[in-house]
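Pasting in a structure now, in structure tokens, and then I'll have a few things to ask.
Left out: one protein chain. Kept in place: all the others.
Here the chain labels run A and B in written order, and each chain numbers its own residues starting at 1.
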């Protein structure tokens, strides 16, 4: 007797590395997880910057790795809005506003995602191109390629590209 | 006897507030609705600007609310292209071109969506952060949070993030 596996997982490919996109991705992920769904997040391209430690060092990187590290925002507190950043003013205003409304900011959302056992994957090709070591990223990530992404997407009834 | 509910709805999370993204979202939504599918649109972050009335007042808003209102495009006729805006020239050219080809512009697409009973939802968190009142938005919207989005997404076989 064959039995069909019901797909109910949710997968999010996080491609963008701006604060607004990151907050949207984590709000959806945490929301879905709190409703009981298994959630997978695959961080690729600019999205991997969201997972960088803020104490990132460039010491042991090659030239290109140093360049990519210095030119990109590192970690959740340093991301900028994709619009209305206005040299940081718009981003600062948005964060202030969220705090005053008791809305969880990005660092807190990431901690919630970790405590809810959301499956967070870092793209292997992105790590290689940008010269990012495991040590540069927060703990508990699974390093995967596009096949790893397809595997979780195939278990999901929704896959978002953010 | 158990019966599985066939998921055939379509859900679109409209996150971007640029003219090109808005037109893509509404073209897909109206296209799907005209083929007989139930369509849900959830407007969040910059996407909520698409639904603003053009006569928006800042009178009763607090400081932050006034700032967000003044700094963002209000309503479908004032949105800009995400690329090639060129101080408004590119956006103007694109609209002229569409008109000359008898392609529906955004205000018309929104009216079509409303007349086709497309379920349009405004994100409660976005409204709060940006200081947007119900009165600032077009009529007939349902105000919902991420749980409301997940509910319609769970009834859908496709969920797009635009």
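FYI, contacts are C-beta pairs under 8 Å (C-beta built on N, C-alpha and C of every residue); 3 or more make two chains touch, one makes a residue touch a chain.
Just so it is clear, the model here is predicted, and its values are computed rather than measured.
K.L.:
For the full complex, which residue in A:27, A:69, A:119 or A:153 touches the chain that was left out?
P.N.:
A:153
K.L.:
I'm checking contacts with the chain that's been left out. Which of B:70, B:93, B:116 or B:147 qualifies?
P.N.:
Considering all chains, including the one not shown, the answer is B:93.
K.L.:
Which listed residue (B:27, B:114 or B:155) would be found touching the missing chain in the intact complex?
P.N.:
Checking the options B:27, B:114 or B:155, the one contacting the hidden chain is B:27.
K.L.:
Could I get the residues of chain B that touch the absent chain, sorted low to high?
P.N.:
Interface residues of chain B facing the absent chain: 20-21, 24, 27-28, 31-32, 35, 37, 83-84, 90, 93-94, 96-98, 101, 103, 157-158, 160-162.
K.L.:
Identify the residues of chain A touching the omitted chain, counting contacts across the whole complex.
P.N.:
Spelled out for chain A, the touching residues are 7, 13, 15, 17, 44-46, 64, 67, 71-72, 125, 128-129, 145-147, 149-150, 153-154, 156-157, 159-161.
Throughout what follows, only the chains that are shown with their structure count from here on.
K.L.:
Roughly how many whole angstrom separate the Cα centroids of chain A and chain B?
P.N.:
25
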